[in-house]
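Shown here: the complex without one of its protein chains, the others still in place.
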Amino acid sequence: MKRAAFSQPLMPVALLLPQLIIIAVFFYWPAGEAIYSSFFLQDPFGFGSNYVGADNYTRLAKSSEYAKVAGFTLFFTVLVTFLSLGIALLLAVKADKVIRGAKTYRTLLMWVYAVAPPVAGFLGALLFDQNIGPITDLFAYFGYNLQIGLNYNDTAFAMIVVSVWKQIPVNFIFLLSGLQSIPVAVREAALIDNKSGTRRFWDITFPLLAPTAFFLLIINITYALFDTFGVIDIMVKGNPASNPITLVYKVYTDGFRGSDLGGSSAQSVVLMVLVLALTVMQFRMLERRIHYT
Amino acid sequence: MATVSVTDISKTYPNGAQAVHPASFDIADGELIVLVGPSGCGKSTLLRMVAGLEDITTGDLRIGDRVVNNLDPAERDIAMVFQNYALYPHMSVAKNMAYGLKNRGATKDQIAAKVDEAAKMLSLTPLLDRRPSQLSGGQRQRVAMGRAIVRDPALFLFDEPLSNLDAKLRHQMRVEIRNLQRRLNVTAMYVTHDQVEAMTMADRIFVLNAGKIEQIGTPSEIYRTPASTFVASFMGAPPMNLVSAKGVGRQVLIGDSAISHPCADGDVTLGIRPEQVTLSDTGTIPFKLTLVEELGASRLLHGKIAGQDFVVNTPNDDAALADDLLLDFGLDALHLFDALTGQRL
Partner (left out) sequence: MTKITHNKKPIRVSDLADHAILIAGALLMLFPVYLAFTTTSHDNITLAREGLQFGFGDQMGANFYAAMFEKGGFSEQIDGTSMLLNSLILGIGFAFGKIVLSMAAAYAIVYFRLRFATFAFWVIFTTILLPLEVRILPSYEVVTGLGMANTYTGLIVPLLASATGTFFFRQFFLSVPEELVEAARIDGAGPGKFFIDILVPLSRTMIAAIFIIMFVYGWNQYLWPTLITTDESLFTLVRGIKQITQSIYEGNDIPEYGQAWALAIIAMLPPVLIVIFFQSWFVKGLVESEK
């Protein structure tokens, strides 16, 4: 609040109300609903639901299918996060270094940000297509028969490739801006202190980039968990049972296709806790970041 | 410790702009050189060329007996203190100082001893474990100094190191840097836009303007015999009065007043330092007073002679002043410059 704040009583209420109403109706109500229905089991014939306590949760904990999906989600998240961060870091460091063509490179490396995940999935599905996909042809040339949508591992591979491709630009934009916010004089001081470019990067640049990188870590985990829905939905080609899916996708299939409202809600709640933990971590880190500057 | 020798060094940017015109000079062992000039005059560029942070377009740069043109900054055996200190924000004070040493293969014991010694010298010992963000401006400044000292470099480079400090601290650090440099007997190049810093610290001053070195000299040479109107007006506070005059016969004419002084016929610029003028009833030049600035020990009198702005610095004797005064000065206070080129005649 500002020192010289206005003191009209009604105006701020009127200004806040639309936002608050929308949040109440479309955020708090459904979120509450999710928690509430995670303790109920829907009657399969649609005649109401019964309170079952923590049954939905114990069912999840025992489900080998859920464990498999969770396992893939972890694998997928780790790979997508590190690959896209790693590639983006390499590109950002180089883009920060070159003088000639720097702007062109920046544009060429960031525009994919605007491509919707399902569109990326569509491009991927066709590039990896059984009949017409050039990447499949490439693999066939080396004697491997890539079967997207049929072979679990092949589909997982393609999903990761597409998800990484789609996420490189965001990481690139933030890492480049992080690099550019390191004071020129600090880099020059390092230039005088250390001859080796590689050592300078790991001793000075990287630690100064660490807050950005950590923040991106969280962003990437969130991306891999939630925003890849579109990629996955397109690439499983309507056949999620035999293909790799993530936890969010399972919430969707169980809830909307399997009509297991209680189970799906319990899964939602598990994800909520996960996101909460991530956010808390992020804020912890934000506090530490302040020390640097 | 080393000498620096510069031959025809120049800097041209790819867009054709010439930041530094070819310059040659030598710096003696243990000498402190101050590069001074207005912003954009090329003084920082010149320093950064010596540091290796800017490429040298033409010419030769020697530190000690090595030509270092194509060496990386880290190989030139220099240390630099930056304007914004450029401390590594994620390292403690001790680590900041140790980093350059560590990279040059010093042992742990050597590093510890060096850091300890420098910290004592700069009264940083209690702060060694702090991060730069936990220090005041003056303390950061000391750390930046410490980082340079521990390295025992052949050459110290200072890029406007005091410009971010308040006036009092600046004065204090000025003395401190000068003392340290004397004690360590290290060759140093120091860039500033502040002519007081230049006058008080330098063994020799290089005055730069528009990418050219206008004059090289000791502070008193620069003050007493400025090579051009630019140097005359840049060095000294308040600056030297410069008035248009005419040489006729063996006289210099300012408006209607004449001063007998050897001078070729034609237009000249006449320079007189405000502090070398006295008020006198027998003076030769009429002065029309418009404003008095009280400085405590002295007064600055602003006014006009022959319709041109003129400032007089006179001891404060609390006397009431009339609007029309007469000025007097010794002939050795007169500086004559070419009216067109501004060069000293």
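Order as written gives the chain letters A and B; numbering starts at 1 within each chain.
By definition in this document, contacts are C-beta pairs under 8 Å (C-beta built on N, C-alpha and C of every residue); 3 or more make two chains touch, one makes a residue touch a chain.
Note that the structure is a prediction, hence the values are computed from the model and not measured.
Participant: Given that one chain is not shown, which residue among A:74, A:116, A:150 or A:184 touches it?
Facilitator: Hidden-chain contact among the options goes to A:116.
Participant: Given that one chain is not shown, which residue among A:70, A:126 or A:213 touches it?
Facilitator: Result: among the candidates, A:126 touches the missing chain.
Participant: If the missing chain were put back, which residues of chain A would it touch?
Facilitator: Residues 1-8, 11-13, 15-16, 18-20, 22-23, 25-27, 29-31, 33-34, 37, 87, 90-91, 94-95, 97-98, 100-101, 105-119, 121-127, 129, 131-134, 137, 165, 168-170, 173-174, 177, 197, 215, 219, 222, 226, 229-230, 233-234, 237-238, 248, 251-252, 255-256, 261, 264-265, 268, 271-272, 275-276, 279 of chain A touch the chain absent from view.
Criterion: only the chains that are shown with their structure count from here on.
Participant: Roughly how far is chain A from chain B, centre to centre by C-alpha average, rounded to an integer in Å?
Facilitator: 56
Participant: Help me check something: in the complex, which residues belonging to chain A touch chain B?
Facilitator: Going by the criterion above, the answer is residues 183, 185-186, 188-196, 199, 203-204, 207-208, 210, 291-293.
Participant: Any idea which chain B residues touch chain A in the complex?
Facilitator: 51-53, 72-75, 78-80, 82-90, 99-100, 103, 131, 133, 147
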